[in-house]
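The complex is shown incomplete by one protein chain, all other protein chains being positioned as in the whole.
After this line comes subunit A, so read on.
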Amino acid sequence: MSENNLMSPNSAPHSDVEDIKIRSNYLRGKLAEVLEDRITASIPEDENRLMKFHGSYMQDDRDLRNERKKQKLEPAYQFMLRVRAPGGVVTPDQWLMMDRISQAYGNGTIRLTTRQSFQLHGVLKWNMKKTIQEVHQSMLTTLAACGDVNRNVMCNPNPHQSEIHAEVYQWACRLSEHLEPQTRAYHEIWLDGEKVAESPDGVEQEPIYGKVYLPRKFKIGLAVPPSNDVDVFSQDLGFIAIVEDGKLAGFNVAVGGGMGMTHGDVKTYPQIAQVIGFCTPEQVIEVAEKTVTIQRDYGDRSVRKHARFKYTIDDRGIDWFIAELTRRTGWELEPAKAYYFENHGDRYGWVKGSGGKWHFTLFIENGRIKDDPDYPLMTGLREIAKLHTGDFRLTANQNLIIANVTSAKKKKLEELIGKFGLTDGARYTSLRRNSMACVALPTCGLAMAESERYLPTLLDKVEKLLEENGLREEEIVIRMTGCPNGCARPALAELSFIGKAPGKYNMYLGGGFAGERLNKLYKENIGETEILDSLQELFARYAKERHEGEHFGDFTIRAGYVKEVRAGQDFHA
């Protein structure tokens, strides 16, 4: 192939990150060396770029920044470590390992992410190696959990719900494995693996990615209708399972979704993926690989804000992409098949699946596993993991399924669930059960405002408004992020808040209940009082004027609060 790995649509010089990747010798750089530097808990920016590919990046406790500066101490540098598993499926032993390393090396909590991964916060540089080794020993990995590569492959998290689910999960695992970076750097740096002589030909080491990897991160998700819990339209590449005659016929292929944007830059926007056709299960790997290589060759390598796959497609047109994909595969996709999504939330509580096994979906507020004095969630889950013979499933909505429970064990687990007061969320409003927030302050370097630490207290107040308006049981999807990069996929919520400054948020309305439609800016830069005032008016009208079964997002469009957004290009219009 003659494609230029550094091709740039606007022929501008490539960004410095591209240089770092090229120089890195397949993600090595000086990582091993800077990890040994004991004078600082930080690593240089170049190495931090590479660290991402290994599943981690540097943060600092922003609450302490000014205070420590005065104390002549460097910022409280620490590392976020992301542990991935396709579809979020882990064993009880793996759960116990995560629990252990979070206590030993992290801040004593675990964060379940919106991409069905684990995050540890607060890992110090000198503990990184030990931590990653423990992860590796328990057959999980951090490799490619961040960085300009294919990220954790998402999948409806309960393969035991039906035979179809199990089959789709297998494809998720194969996709994940196929697109994993091949470099030995991970083994050398973290696992004391032997050094492999440098290959002169990059293709040998990274047959798919090449030596510069992708221009930006790349995300794949597989949905099994009617649940769109993985937000398939937010993915760079989405697969929608199509079932015919009780069998998995194949997948509709959706391309070009993505959440991130930059405040004040209308050339950046969230986008929903477009369905371009259908492929059989056996064709999934090839579709994914060729799509990735197209993005590798045509993605923008000069402006990182413009480097996601959605812009490659939007700039060149969907027809161009389909033609290029056809050229690379040598065959055409079939026309897309009909499908229907009901929602993109989770079902809580006990569900009986195929094979007579039971599954309990636990509500985890914002995905944070920790012990509070009045809610020993972490301890409870540890005790359950010690007993549990099935597995755990991390959902795309940051919740947790205790899955694959035999009828015999169910009673025991129910006792533990009762003992520790673990909740399926029934005690909360539907709004809270359908809420998501990103981590934001104090660890996230990008955060402009609070999110995880603030949403629960905001919801306390919003819930009062809902109750006043008789909407307590109404399912409304609400999401909050501390910046516009979109970790909690805010652009697909019916109601969302994106941080602009401390205490100030942009408020968005009109997302589709099943994650099929983007929302739109309603009010800009508002504080809590104005948020609550706005919601009071909205809820009052919604309670009074909604049609039978009409969702909140749909209502806000019909009532004229915001215009419907059909594609990302309309988001700022």
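Note that a residue touches a chain if its C-beta (ideal position, glycine included) is under 8 Å from a C-beta of that chain, and two chains touch if they have at least 3 such contacts; residues count from 1.
Please note the rule applied: contacts and distances are computed from a predicted model.
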Item to check | From "ATP synthase subunit b", "Regulator of SigK", "assimilatory sulfite reductase (NADPH)" or "ATP-binding cassette domain-containing protein", the hidden chain's UniProt protein name | outcome: "assimilatory sulfite reductase (NADPH)"
Checklist entry - Which one, A:33, A:67, A:319 or A:570, makes contact with the chain that was left out? => result A:67
Next on the checklist: Please identify which residue in A:17, A:50 or A:76 touches the non-displayed chain.
Outcome noted: A:76
Checklist entry - Given the full complex, what residues of subunit A touch the hidden partner chain? => result 38-41, 64, 67-74, 76, 124, 126
